[in-house]
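Note that one protein chain is taken out, while the other chains of the complex remain in position.
Our next item is chain A:
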């Protein structure tokens, strides 16, 4: 009855911004990022890859409540780059990595189609 609309899980509201940065004063070179209308799909991906990124000392994420599609990511860097730069860098790397996966998958799939078409031809006596 009073359940929120399901599309609120992925549609940004009128005055909402996808991502906001809040500098965290309790630690050096640290920022918190709030991602609205996102979930583990993006949060875990980013957090895990930020941990592996150069100049990043610490990174973690949480989804405070399973019904609330808000991701919190905290990033601390060594000061060479800002947390924001680290995040942007990781996003770009990931876009590239997925682009490569797309190419790899397409290539393998096309190859497979050619092979199975060839097998069929053989079976048909061509």
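Annotations
One rule holds for everything that comes next: a residue touches a chain if its C-beta (ideal position, glycine included) is under 8 Å from a C-beta of that chain, and two chains touch if they have at least 3 such contacts; residues count from 1.
As a working rule, contacts and distances are computed from a predicted model.
Looking at the choices "Pyruvate dehydrogenase E1 component subunit alpha", "Eukaryotic translation initiation factor 3 subunit B", "DNA-directed RNA polymerase II subunit RPB3" or "Large ribosomal subunit protein mL40", the name in the UniProt record of the chain not drawn here is "DNA-directed RNA polymerase II subunit RPB3". Taking the complete complex into account, A:99 is the one of A:27, A:68 or A:99 that touches the chain left out.
Remark: the residues of chain A touching the chain excluded from display are 6-7, 9-11, 17-19, 21, 35, 38-42, 44-45, 47-49, 52-54, 84, 87-89, 91-106, 108-109, 112-113, 116.
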